[in-house]
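The complex appears here minus one protein chain, its other protein chains still in place.
Chains: A and B, in written order; residue numbering restarts at 1 for each.
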Amino acid sequence: MLVVENLTVEFPGRHGVFTAVEGVSMTVAPGEIHGLVGESGAGKSTIGAAVIGLLQAPGRIAAGSLRLGETDLRALTPAEAHRIRGKRISMIFQDPQTSLNPLMTIEDQLIETILAHEDIGGAAARARALDLLGEIGIENAAARIGAYPHQFSGGMRQRVVIALALCTNPELIIADEPTTALDVAVQSQVLALLRRLADTRGIGFILITHDIGVIAEITDRVTVLRGGRVMEAGATAQVLGAPTHPYTRALMAAVPRIDRKLERFLLPAVEGDLPETPEAADEAEYAANWLLSGLRHADSGPVLEISGLSVRFKGTRTSLFHAPEPFAALSDIALTVQPGSVLGVVGESGSGKSTLARAIVGLVNPAAGAMRFAGEGLPYGRARARSHPVRRAIQMVFQDPYSSLNSRHRIGEILAEPLKLYGIERDPAQRRRIAGAMLALVGLAPDAIDRYPHQFSGGQRQRIAVARALLARPSFLICDEPTSALDVSIQAQVLNLLKDLQARFGLTILFISHNLAVVRQMADNIVVLKSGRIVEAGPSEAFFASPQHPYSVELLSLTPSLALLDGAA
Amino acid sequence: MAYFILKRLIQSVFVMLAVAFLAFALFRFVGDPISQMTGVETTLADQERLREDLGLNDPFLVQFARFTGKMLVGDFGFSYRTRQPIGEMLLSRIPATLELGTVALLISLIVGIPAGVYTALRPRGAATQAILISTLVGVSIPTFVIGIFLIFLFGVKLGWLPTFGRGGTVQFGWWRSSLFTVDGWRALVLPALTLGVYQLTLTMRLVRAEMMEVMRTDFIRFATARGLPMRALHYRHALGNTMIPVITIIGLQFGGVIAFSIVTESVFQWPGMGLLFLESIRFVDIPVMGVYLVVIAFFFVLINLVVDLLYLAIDPRLRVKEAA
Partner (left out) sequence: MWARFWQSDGFWLFRRSPAAMLAAVVAVLILGGALLAPWLAPSNPYDLRTFDLMDGLLPPLWQGGDARFLLGTDDQGRDMVSSILYGARLSLLIGFSAMLIASVLGVSLGVAAGYWGGRFDAVVMRVADVQLALPAILTALLIDGIARGVLPRELHDDLRIPVLILAIALSLWVNFARTARASTFVERRKDYVEAAIIMGQHPLRIMARHILPNILGPLLVIMTVDLAAAILLEATLSFLGIGLPADSPSLGTLIRIGMQFLLSGEWWILWIPTLFLVALVVSINLLGDFLREVFNPRLR
């Protein structure tokens, strides 16, 4: 049905012409879900935009052919191309929060779209809209159709988006990361819906995603992209199960598996990283010795003990006379972290995982509860002095490596800051020496010290953030979703680094993630949060083998299985 | 929703109180009111009696409360310069300024919004570039220079239009209007253009920036991907969402129009509030200055309340509660 041959897309810019997609060929048959998978910069979204004719300026199709059935998509005038959009090709975007016009009701948006392509009259259009909402699983459609987008939850909103893409009966739908913004439970429902639509209506889908799990779950065929080129393509089971291209193999090896814990991910060397020379090893050794000489291990007893911890946020005020209902972000949390162990905290968005980290480091003030660190009481956020010793002892690695480093400071300044602030090292030259060695320890070249954060990739920045945390000689490290903003292969690098450091220095880590597979790779013990409460806690391997709480069971079963990959590795 | 309106009302009252306080502080502490009201021949004892009669020896807050209370019932005190009640002076001047400001604002909206939409939809067209350059020059020319230029061109060189005063007016009760005679309109054209051109450039640039922002959002891209007609895409989806921030600024602009009418009125000798204010500054007529402030702030607050109500009408997110 859709045939793409030798597609090349270029973006002219300041530094010459950038080729985003080069010589890509693919086909989509009716009722088939064709996955486009690749890491950021692979050009997968650009292919989708080229097919529907919505390339962002100044992008242009430089070569190749695009045919939908008998229609040559490249030969169309802009007006003809616009008539085809919606009518024959439609699209689903990533974020359902921003995909709908907030000022119009669902009904108006649906009817408007139907009438734009078919002259069937308002009543018939409304009837079809109602049927469609029922079909995609919106209960009580007749009552809900008059609602505005903000009155739907995220998952329901994505269903409305799908209804809008569907209401003109297109042959092909391009779904660009349709489940990335959704929680795992909602994700599996939306994926099931897409599969059903492909099967019952015979719609062809291009599913663009970075998530191998999503690919494994519902696609028939898959094309693996890197740097705008096709690495490997074929039936999903074959590509994932028995990859032939080295890149695909490396990619599959980097995917964290929910069904087993790996000691280390096997990865090829990455450009820009530190080559393994004797000098580099010496540098890293220097940093390691420096770190070991200052790490003081608590001899006995837990590093962190929390009991009865509750955090409440003020609700938004909607009335002058009624005080707003407080929102309980965390209720009655109790947990213990033993020295040298990794505690994994998992939960869906809004479960309170990050609030827990923020309460420990003092960014939010708990409403009740006690926290003890290395046997001593930990004051609440506002009561904690700026000079409190725990500010050095607890360090944090954040989710977004693009915002956790001040983009106006050089790496050297960023790394020297903890040494200076905590009074660890008074001599500026020595500070620089230690910072440089620490870069070697996290695997970055020494010239990084005079560069700015924007000159590094996300994974490299995350390693700089880890180096900054280590320079405080912490006894406790909190990692808040440290890899969820990163590509799979980069994620594997950062996980490897954390595993190595943890093993070598016996670090105590609180590891927060929404991704169960990632947590399994890191954690010795696990805590599952739901709506601010702990529903299950225990040793990690036992948890993954036989979860006890129904919610844990559900979470584990909904995470896409990667059994397909077992042929690989 | 009721809470939203109520909150805005309370904020408005706060702004009015603050401005009233400013006006009161002006009256009370800038120069001595008694020496302003009395001549050199008044004895010290008389001055002291007057001070007592006017309540100027009362505690500060009592004086402020009395000052505010009097304002609420329309007693604005007397001008130092003309010895007339300020309320009457202002009332005779308000219609001129309001008519001028409203016509100028209408010019700015009627031309500015379509121009903004046009330049946003065709960001690279030649006409867009021309409009952008001319609006940049527009914001850079002081209002008074525009006024002088218009006087020079249409008044002096071509002799088509009058260059000062309100022309023929019609009286409706206390409202003296120049909107009902040809002569009045002829007199209004140049000042209104002068005042409108500057606001027009602001309106246009704002609409353009907001519209371009909206055109980049996901829901517009999604609507494009669904193949909606361009007309619906641009005017129903994009323009609708553009209006929310634009309305805010238009509310603020009304304040700007009133303020810049001071300059316009001075250039064209337009007998409005602005000219009165300028005279009062020149003669340090403090009570008039204070009352002018309060009146301006009142108009401003009023317009912004209307803007808030418009928000409610446009944006369902403020009207309809979110589902859990």
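What we mean here is this: a contact is a pair of C-beta atoms (placed from the backbone, for glycine too) under 8 Å apart; a residue touches a chain by one contact, two chains touch by 3 or more.
This structure is a prediction, so every number in the text was calculated from the model and none was measured.
In the complete complex, the hidden chain is touched by one of B:Leu9, B:Leu106 or B:Leu136, namely B:Leu136.
The residue from A:Leu197, A:Val303 or A:Val361 that touches the chain not shown here is A:Val361.
When the omitted chain is restored, the residue from A:Leu356, A:Met396, A:Ile449 or A:Leu556 that touches it is A:Met396. The missing chain lies against chain A, touching residues 14, 361-363, 385-388, 391, 394-396, 398-400, 403-409, 417-418, 421-422, 468, 472.
Considering the complete assembly, chain B touches the hidden chain via residues 11, 14-15, 18-19, 22, 26, 30-31, 133, 136-137, 139-145, 148, 151-152, 156, 209, 212-213, 216, 252, 255-256, 258-260, 262-263, 266, 277-278, 280-282, 284, 286, 289, 293, 296-297, 300-301.
Simple rule for what comes next: only the chains that are shown with their structure count from here on.
Residues 2-3, 6-7, 217-219, 221-230, 232, 236-237, 240-241, 314-317, 320-324 of chain B are the ones that touch chain A when the two sit in their complex. On the chain A side of its complex with chain B, the touching residues are 52, 54, 82-87, 90-91, 93-95, 98-105, 112-113, 116-117, 147-148, 150-153, 161, 164-165, 168, 317-320.
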